[in-house]
Every structure is written in C-alpha cells, then in structure tokens.
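Encoded as structure tokens, the structure appears first; notes follow it.
Here the complex is missing one protein chain, while the rest keep their positions.
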Amino acid sequence: MVEITDVVCSLCGCVCDDIVLEVENNKVVKVKRGACSVGKSKLLGHERIKSPMIRENGELKECSYDEAIKKSAEILYKSRRPLLYGWSSTVCEADKVGVELTEDLGAVMDNTASVCHGPSVLAIQDVGLPSCTLGEVKNRADLVIYWGANPAQAHANHMKRYSYVSKGYWTAEGKKGKKLVVVDVRKTMTAKMADVFVQVEQGQDYPVFSALRAILQGHEDVVPDKVGGVPKEQLLELANMVKEAKFVMTFFGMGVTHTGARHNNIVNAIQFTRAAHLHTKASIMPLRGHYNVAGINQVCTWETGFPFAIEMARGYAWYNPGELSATDLLYRGDCDAAMIIASDPGAHFPGESLKHLAKIPVIQIDPYANPTTEFADVVIPVAVSGIEAEGNVYRMDNIPIRLRKILDTDYLPDEEILERILTEVRALREKEGE
Amino acid sequence: MEGMNVNLISGRTTVQGQNLDSKLTEKYFGEVARCDMNGSDMEKLGVAKDDNVKVTTAYGAVVVKAKQDDGNPEGLIFIPMGPWCNAVVSGDTHGAGMPSFKGIDAEIEKTEEEVLQVKELMRTYMG
Amino acid sequence: MADELLIRNGVVYDPINGVKGEKKDICIRDGKVVDSVTNPKVIDAEGRVVMPGGVDIHAHIAGGKVNAGRIMRPEDERKGVEPKTKVCRAQSGYSVPNTFATGYRYARMGYTFVMEAAMPPLAARHTHEEMIDIPILDNAALPLIDNNWMTMEYVKSGDMDLLAAYMAWIIKATKGFGVKIVNPGGTEAWAWGKNCDLNDSVPYFDVTPAEIIKGLAVANEKFDMPHSIHVHTNMLGHPGNFEVTKDTYDLVKGVKASKDRQVIHTTHTQFHSYGGTNWGNFESKADAIADYINQNDHATIDIGSVILGDTTTMTADGPMEYSLYQITGRKWTNHDVELETGSGITPFLYSGKVSVHTIQWAIGQELALLVKDPWKVALTTDHPNAGPFIGYPIIISHLMSKKRRDESAEDMHKAIFDRAALPSIDREYDLNEIAIITRGMTAKALGLHEHGKGHLGVGADADVAIYDMSPEERDAGKIQKAFLNTKYTIKAGEIVVKDGEVVATPPGRTIFVTPECDDKLTDEMMVTLKDKFAKYYSVTLNNYPVQDAYLPNPYEIKAPWRS
Partner (left out) sequence: MQTITLKLKEAVRSGIAAVPVEVDALTPDQLFGKNEAELKAVKVWWGNREENTGDLFDVSVEGDAGNAEEVKIVFEGDLTRVKRIGDGMKAGEIEARGDVDMRCGAMMEGGKIVVKGNANCWAGREMRGGELIIEGDAEDNLCAMYRGEDKGMTGGKVTVNGNAGELVGQYMAGGEILIKGNADRLAGLNMRGGKITIESDAQWPGSDMTGGEIVVKGETEMTPSFKFVETATVDGVEYKKYLGDLAMGEKKAKGTLHVK
C-alpha cells in the first residue's frame, strides 16, 4: 500500500490538487482526503472498454489498436467535412495534436464548451471578463454570488476550497464574515445555504441584470416594481450589498448559459460586474464544467486564434459558433463523419442532433463506454488522464496544473492515438500522391 | 387527457456527476431518467414518487419517473442533464451554438408507458 | 558529416564585435559561427546587409494574458489569417497573432530571440506551453516578482538575503530568466480597486513601491544574474509621470551591479515619459528622460514606440488597464492572480488625428533619437501595447529618415509640433546603430551575448539575418520593406527564411536562469513560503513548480551567489 499526495483531480473545473490516495497493486483502493464525492467516484474507477473495436454488420467486434487507428484514418481522410468534437476531458498535449489533425484534414473542430460555457466565451468576446484566480476569491471576497449555478451538487468542493466557506487572508473567519447570494429559478441545495435567495422567473435573467445595472448606474427611478419576477425592493437590496462589499465575486453556471438570451445573459452579467466596479472591486467567473474545458479553449486559441467552433477547410481557421458548433452541424446534417474524443454527445446533445450522428461514420476515443458508443463505428479505448496519463490542464480560472500519472496501464494515452491517426492520414495522402 | 403545460429545465446533480463515467449503469438510470417537480404539481397530475410520466415537447417525447422536489416552483419541472432530457430538446441553437437546454415549453402527463433504458433510447435515433 | 554554411561577401554589422558594415564572410558549422569551413553550402550575400539574428528585449508573445487577448478579440484574429503551407501551420491575428504566426513573422524580420516580458508565476506553465508552440525563436520569460506578498513582507522586514532566496526560488520554480517588476505595489492595491504611486504605502502591506524596487535591485545583484531588474515603473500612462520614472532611476543609483551591465532596465519608457497634468496639457518629456540616461550609466531603456492603428493592450498593471477601459468603454478583461500579480487587457486605437496619441507616437522615437549612446536604448513596441511587433520596420525607417518622420508628422494632429520635440530632431540612425538597438544592446543588456546571442563572433549561435538592401539605401520605404522580410534568416545554422518565405520551422530553445542560493537561506525562506501555500494559495506547493516537461529544449544559465 502506498500513499500518494498532491494528486490532481480530473473531474470538474475545480481541479482540486491536494488529494491523498492509497494505491495497492496498481489500484486506487481509498481516497483519503481532498476529493468531493463526485471526484472520489472518478478516482476509484469504473468499468472500462476492454479493447479497440470496429463495427461489422451492426456489431462492435474487438480488434487491435493498429486496425482501429487505420480504420479511423480512412474514415477521416475520405470525409469532405469531418467533425472532431470533444477535447475537454483530456490533456492539452492531446488537444494540440487534435488541432494539427483538424488543420491537416480541413476539418471542423469543436469542444464541449459549445454546450456548456461557449456562450460565456461569446460574451467575453463582446465585453471582456473582469476576473481573478480562485485564491483571490478565497482571500478577499466578502460577497459571493452564485447565479444560475448549483455548486453544492455540480462543483461540490467549490465553496469549501475557494469561495463562501473557505478561509483566507482577509477572510479568516470563513463564512462568518461573508454574505452568500444565490440567484436561481428554483430553490436548489445551494440556494438553501444563502443569506439572500433571489428567485427569478425562468428565462428572465436578462432583464434582471439590466435592472441591477441601471440601479448601480444611479437610475433606479426607471426600474419597474417587479422585474423577471423579482420585486424591486430585493433588487435594491442586492445592489446595496454590492455597493457595501469590499470584494464582490459572482460565479455563474449553466442556469444562465442554457436559457433565454444565452450568451447575452452573460454579457449582461459581465456588464453588471463592470457597473459594480463603479462602487467597489468586483470579479466574475464562469463555473467551468469539465476539468480541461478551459484548457482546450486555451490551446485552440493560441494555436488557431479562436477558442472553439472553428473550420479549417480552407487551410486557415474560420470561427463561428452557431455555424460551426457540433450541435449545429449534427442538427443540420452538415458533416459526413465524426470523431468524438473525451466527451459524450450521445448523453449530452439534443436528440434532434443525434439522429445525424446515427447516420454517419463515428469514431469514439474514450476510456469508458457511454451512450455515444451506440453510434460508434470505431471505438478506441484510452488511458485515463490524471490517473494513468499525465499532462497539462487549465482550471476554471485558467490556472494551469499538471495532472499526475498514478497507475500503470496498457491503454495508450489520447495523445499517442491521435498522433498515430495523423500519421496514417498523412500516409494515405502520400499514397494518393496529393 | 390529464396533461398540463410546464416549463422544463435540466441541470447537473451530484449522482449524475458521480456516474459520468458509468452511464450504462442502473445508478445513472435511476438518477437521470427522472423528473423533479413541485408536490402540488404531482397532485394535479395524480402521480406519486416513481410513477411514470411522459414529457412531450415540439421536439419529442420521453418517459421518466416522477420525483417530488418542492424547491421547484409550480409549473417548473427539472430533468437531470442526460439522454432522457435531451430526447425532448431542440437542436436549434439560434445561431449561438447552444441549444435551449432550459426553458422548454412542455406538456407532462401520467403514463403507463415504460421508461426506456439508455441503449433503447439511443436506438430510437437510428433510422 | 558537419553541417556547414558560408555567407559570402555580405556587408556585416556586428556591433558587439565592432564590425560596422564591413564586407565579410560568415562561416557556420553545426549551428555555431566558426573561423572557417571546408565544404559548405554557400549563400551569396554580395552587397546585402548582414546582421546577427534580432534579439527582442521585451514583448508579450506567450502566456495567460496574451491568450486572453486572443480569446477576447476574434475580430483581431480574423485580420491576419493565412492558410497553412507545406512547412507552416495556419496563421491568425494581427496585434495578437497565434503562436505559429508569432514565430514566422519574427523570423521573417530576422529575429531569432524574443523575451516574453511578463510571466505570472502561478501561471508559468501556460507561458511555457505557448513558448513550445512558437516555432524557430529562442525565448525566455521574466516572472513577476514585485507584487508578491513574500516580496513585500521581506522588503518590509528588511531582510535582503531572504528576499534574494525567495527571488531565486521563484525564478527556478517558474523556469524564468530574471526579475520583472510591474507597477510594484499598484497591482496588489488594484486587488482592492486602488493604485499606488512610487512613495504611497501599499494597502495592508505597509511598504512603498520605491522600497520594493530598491529591495529587488539589491536582491538581484546578490547573484551573478545575466540581466538587471526589468522595471515597468509606477503610474504608467499618467500625465506627469516622467518624474516618477526619474525618481525610480535614482532609487537604484547606488546599487552595484554584479556584472558589467546596467542595474535597472526600464521598459516601454515611452509610456513613462509624460509631462503635463492632464490630457489637455499632456506633453512629451522624452528629453528629460533622455538627459537622465545620457548623464548616468546605471540605467538602460527600451522605447515602446507607438504604431498607429488598432492594437490590444495588455499588462500586469491591472489598474492602468482599468483606466484605459474607462476612457474607451471598449471590452476589458482583468485577471488578478493570488498573492502575486494581476493583469488587464483592453483594445486600443492609436490615431494620428488625436493629440495625445500623436504625442505618444513622437515620444518613443524621441527617446531613441535623444539618448546619445545607442548601447543604452532598445527598439520595442512593447508588443502589442504600443503596437504589434510587425511594425518594427516602420520604426526603423523613421529612425533612419528625418524625411520620413516629417512626412508622417504632416498628416498628424498638430500637437506634435507644439508638445513634442520630434519634428525638431535631425538625427538619423545608421545601420550600425539599428543593429545595436535591435541586437547588440539587447543581447548585452540581457547578458545573452555571453551565450551566443546578438553577435557573430566565433562561437556565437549561427543566427543571421540577411536583408535585401544595400547599405547605401536611403529610401525609407525600401528600408521598411527590407526589414519586414529578410532575404535569408538563418537560425542555429539552418535557413529558416528565404526570400521572405518561411522554409523551415525548427523548434526554438527556452533559456532559463538558475540563481544559486545558499541552502540554509532557502530553508529558512521555505518555512514562510510553506505557510503561504497552506493558508492562502489555491494550489499546493508540490504542484506549483514548472516541471521539466514544459521545456523540451532547455538552455540553462547558472547565476552563482555573489555576496
């Protein structure tokens, strides 16, 4: 039995890095400290895909890595418009090969941000993002707002490590010296902990932000008595809390990215933070979902100039979410092959989009079987990043942390699979004498 | 028909997160193929915990199990993010790349139809 | 078999070796300059200008805020798109190009080394990840060490040895190159929405920016560091700040350098040479700064010259970016980094029709022209703050041609004639001086001339730029064109650019410095540092240092303890 410390969790965007594990016979037997129940579940492991597989006559049949990689390369090379989607649950080193493959194929590359915080990225492109690292929140924030987010369930360590419950330099008393505001359409577990719970009518976040901005700009007179189901008195109370706080931190989740005005909800949330800055220090941050969804946005941007939803058909990057996002391509039936890596559109895309996934050749690269496997024509199992493979990831505040390798495995890492597919694609092109 | 019009939203839950890597298990099925709603809405529909309900939108229909959560206001139902909820979500992103996973006009009714297992559900997309 | 190259009959400008436009052959073997070669591939450089590879002392090309600038500005990325070629990856971006374009465009201008000027220690891995993806160029990065709580606490306690131990640890942990100081104290104050002038007390920390600068200068000189402290002084962009800049030089006047070099380098000095008390009476004080530099030998500067047009400003100086955003109302990103630093980003349009911008445009060039000794001044645009690096050839053409400057001034706001000195300056740079401010001086100020950079003496790195122009060329347009795209760029003996096109993209090296600190001092410092990690950081101490995986092509410079 060996105890391993400073293990980095590869589940959600919190990327907790102080986990202590016990390992015996190349198996994690106990998560001693640091992880939340969700992270613990990941670290203890789940049933794996045993072997590479290729679908023949409707059935997935086991094959070698070589055969699966060759078949994948053939599918991609033949394709007039391949979609390479996923990328957020693997390391940046693999993502880089993904960008190179995209460029080589003239493919469309998109990542899970497009169904998560893609709207937040669009908003940043409109107004920027006044933000900070999570340690800043821990040390300074005396007013924490969770808007359309339920960290008690989705990011279970978030409040404890970084925000409302944590203790820092100017926040030595923990939650005693802080205020928690939760804005949501329903009374979630998180909302139950709040000092102030603001219940917004579903889809009405946008005008609520506008009203708060008008108040912070000194124009409360124009705001009607009720906005988005929220009484004006409560909006004034919230604005006052903002004005009186020393450091206001707003976290937002998919409660605002998934609904109504989508990215413009986030624009308005950021504008609210900018307006708060007229009175105090204020920051805002999206609660990113997957542990490296921030990382694929980073890699994609420094390598292509754009964070997601790019097409390289003409040899350079054209960026346009809504035109080139994976859900759009599938919904419109725009792509004629798909490679799904480190994600599960089968579970997380609208059924209307999945109908096309069922029609086209699909390559799946993942450690685990999931609904996407049902659509896959080639299945390539891989090492689990952060447990069986190391590499760089970016936390939700864009702090880079290196995942550690804890266990040995015979599964190949994502990076190597992708490199081999790229090599095969190039070999096919050479063969055709292009 | 005893159906009623509701607003459907989806989102993460702890158990859904714990089973992200094991979506073919009973645990995931039990957590995600369900619909949370206010107790008074359940009364109106005449359903009890674990009764099957059918949720229908302009984009599809799905059968899930009912569960009470009074944190939801009346008229708002919650299905954890996953294949069952997505069966009734539109693929249209309004040029933003993001489908409307929340705020979907839906009709909910009690049903005797069975809840599909995940593989069965995926099979419905295959022509 | 040895890999040999002979550059024949070029007109060579190699100021470090005193070569001022002499017709000379350059012999290259296995990536280094040698005395002679036996069976080389020959490049005929007859009549063309030959210089060592350019060395950029200060640019923002990699890391968190550069990428935040890209993410925030798809409208900038769409400007510079070029499709992939057989050797090049796809390119995007103008003021914040993608990493590949950054490497190609610098190489096409004849540059082979670039210093990334601001690396937040906590996000150092990010800077290194991007530097790996910048082809061709050798590079290094300066970690920010001035707004760090550890630094301020040691400065307050006055324990310079422990400060040196912390400085050494941070440089080693981040695989950094030296000490970067950006608005000392001001960025910490910004975490509460405030700012600091040179002698203000930093909120809660009870030290002044002046004390921080002095302390870090002293700590830096305790090691045989190749570079001095590299300072972005307080009050950047504020009218009247030239006094702060001069006071900053005075602070460290008595500090003795551990090597034969400056004890302070102030960067993008254009932004710090402002007179007046508001934007209405804003004026150039480049003359006052140049006078100081002329009269003293402990300070060097880079100019941070303005390129007219739209760009993306980005700096660890958080409060400054906030002020700028308040002026423009455009998009604004801020990113405060726990216990260490911060950053801000906002787009900015420099217009020749706006009086302030016109004066700023003049100041950068005035600094270069009024500082008499070119060994004290470097060409920069503080890329992308005063403009993208791709504008260097424009500045070169202006420094070399009074006529060009007058033509440009004609179209600009008339304030340039009232509140700037540029129109009255006759000096014109010659090619030797250009070679100094783009390679000789920068390599020396960084201490890299001892490691093969910035010159063509035997043993130097075979980094060579051959410009398609005659040394007699006086036409500013032709000069600009020649400096934008080389005839040849050679990196470590390999031809990487030919006729302005990138033909090979070897990976560059990451140069890092290891300050060697006494173990006992380090141990004592670590007690405090461990406490900081346990209580206030959001990552663990063991996950903090940059792992070797981030430097696939490392080059280490050891800096022994001196006192």
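In order of appearance the chains are A, B and C, and numbering begins at 1 in each one.
Here, contacts are C-beta pairs under 8 Å (C-beta built on N, C-alpha and C of every residue); 3 or more make two chains touch, one makes a residue touch a chain.
Keep in mind that what you see is a predicted model, and the values were worked out from it rather than measured.
Note that the absent chain touches A, B, C when the full complex is taken as a whole. When you scan A:30, A:279 or A:359 for touch with the missing chain, the hit is A:359. Residue in contact with the omitted chain (choice from A:10, A:41, A:111 or A:125): A:125. Touching the chain that is not shown, out of A:51, A:210 or A:280: A:210 (per the contact rule at the top).
The residue from A:48, A:167, A:279 or A:332 that touches the chain not shown here is A:332.
From the set A:58, A:218 or A:433, the residue in touch with the chain omitted from the display is A:218, counting the whole complex.
Mapped onto subunit A, the interface with the missing chain covers residues 79-82, 105-107, 122, 125-126, 206-207, 209-211, 213-214, 217-219, 222-224, 227, 260-261, 264, 267-268, 271, 275, 312-314, 319-323, 332-336, 356, 359-360. One chain of the complex is left out; on subunit B, the residues touching it are 94-96. Not every partner is drawn; the one left out touches subunit C at residues 72-76, 78, 329-330.
Keep this in mind: only the chains that are shown with their structure count from here on.
Rounded to whole angstrom, the centroid-to-centroid distance between subunit A and subunit B, based on C-alpha atoms, equals 22 Å. Those residues of subunit C whose C-beta lies close enough to touch subunit A in the complex are 62, 64, 66-68, 70-74, 77-78, 80-84, 89-93, 97-100, 122-123, 125-126, 129-130, 133, 191-193, 204, 322, 325, 331-339, 342, 345-346, 535-540, 542-543, 547, 549-550. Touching subunit A in their complex are the following residues of subunit B: 7, 9-14, 17-24, 59-60, 69-73, 76, 78, 81-83, 86-103, 118-119, 121-127.
Residues 11-12, 37-38, 41-42, 46-47, 114-115, 118-119, 122, 150, 153-154, 156, 185-188, 191-192, 199, 202-203, 254-255, 257-260, 262-263, 289, 309, 321-325, 327-328, 330-331, 344, 346-355, 357-359, 367-371, 374-375 of subunit A are the ones that touch subunit B when the two sit in their complex.
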